[in-house]
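Please read through the structure below; I'll follow up with questions.
Now for subunit A:
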Amino acid sequence: MSNQVTLLSAVLLFPGGLFALLFGLALKGADRRVAARLQGRVGPPLMQPLFDLVKLGFKRTMVPSTTASETVFLGAPLVGVVSMLIAAALVPISGVYSPDPMLGNLLVLLYLLMVPGIVLMVAGSASGSPYGAIGFSREMALMLAYEGPLVLVVAAVALRTGWSEGHVISFSLTEIVRHQQVHGAFLFDPVMWPAVAAFVFFYPANLGIVPFDIPEAETEVLEGPLLEYSGPALGLFKIMSALKAVVVLGLGIALFMPLAPSGVLGLAVWLVEMLVLMLVGVTVVRVSVGRMRIDQAFAFFLKWPLLFAAASLAVVVVV
Partner candidate 1 sequence: MTRVPEDLESRLAAVAPGGIDYSEAADVHGTKVVWVALADKDALLPVATVLHELGARLSMTCASQPPAPEEEEAEEPAEGEEAKADEGPRASFGGTVLDGTSYELAYHFDLDGDTVTVIAHVSQGGEIDSLTPLFRTADWSEREMMELYALTVRSHPDPRRLFIDPTIDAAVFERLIPFSTLVNAASTKGLWEKILNKKGGAA
Partner candidate 2 sequence: MNFLTLLARNLWNGPSTEAFPFGPAVTPKRFRGKIAFDAPSCEGCKICERVCPAGAIRFTKTADGLGFSCWHDTCVFCGNCEFYCPTKSVHQTTDWHLSHTQAEKYSMVESGLIPNQVCVECGATALDTAPSVAAVKPPMSAEEVADLRGRCPKCRAKFLKARRAKS
């Protein structure tokens, strides 16, 4: 019974749920504000994403007449949010929180991370607009492109942990974190550097920011899959993407640099790490480049990130 309560609170309150949501919104707000500063503007208040969310709550959700199925149209964002809530509870915070094995392991997390992309595809096609359809095909192409390198990166981390812990492969994030706390972070392990590089390319693509915001490109496909969404339903997508930012960044920290003291200090360090990752890896990137075309992005992922990830994996296997 108490186990279930802990689980539930992990999903709904901390570290998933409310905490992840607020933190994710703050991350997005920080991203917008710092981006504004880099562009020479004042920028919105830090909690602007929260204001947006509250506002969307007051608006009406309109279901377009072109929709194939209202249930799918409205259900899709809900599925996305639920998947991210669970995923957020799966991300360990070193020294503070390690996920219950009941919830799953690294592989489950990887699957959950694919859900938002799929949700966007479903949402795009359910809205019945031609732009949604283009968004669908682009999202699919992009996922195909970045999932490959990601799997190799994760495999490299899992193998390296597993081998040195005495078994072949470890998909337990808790174990991966513990291993690094003992043997040093993979970030400082030269063998893993190519994998880190591959992961760095993965997360802007997964978070859908420039240069990889191709499925949602406003000037090309009018925000693609989200085109027809309004009001609370659009708010759910915003929640989903805020949670996803936390999950993806948290995964990055867990995979490569889970070095932190325990307790409140540990949490603080983790929060700062997340913020720095967001600002350096997302904000600076998105203000300093333009968008790629889908064929360019596809070719790009099948070249460098795949190569890097494969290199790391190969070294891990051979050594």
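Simple rule for what comes next: a residue touches a chain if its C-beta (ideal position, glycine included) is under 8 Å from a C-beta of that chain, and two chains touch if they have at least 3 such contacts; residues count from 1.
In picking the candidates, the idea was that all candidates are chains of the complex that A comes from, given by their letters.
Since we're looking at a predicted model, the values are computed, not measured.
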Neighbour chain for subunit A in the complex, from 1 or 2, resolves to option 2
So in the complex, the part of subunit A that touches candidate 2 is made up of which residues? 36-43, 284, 287-288
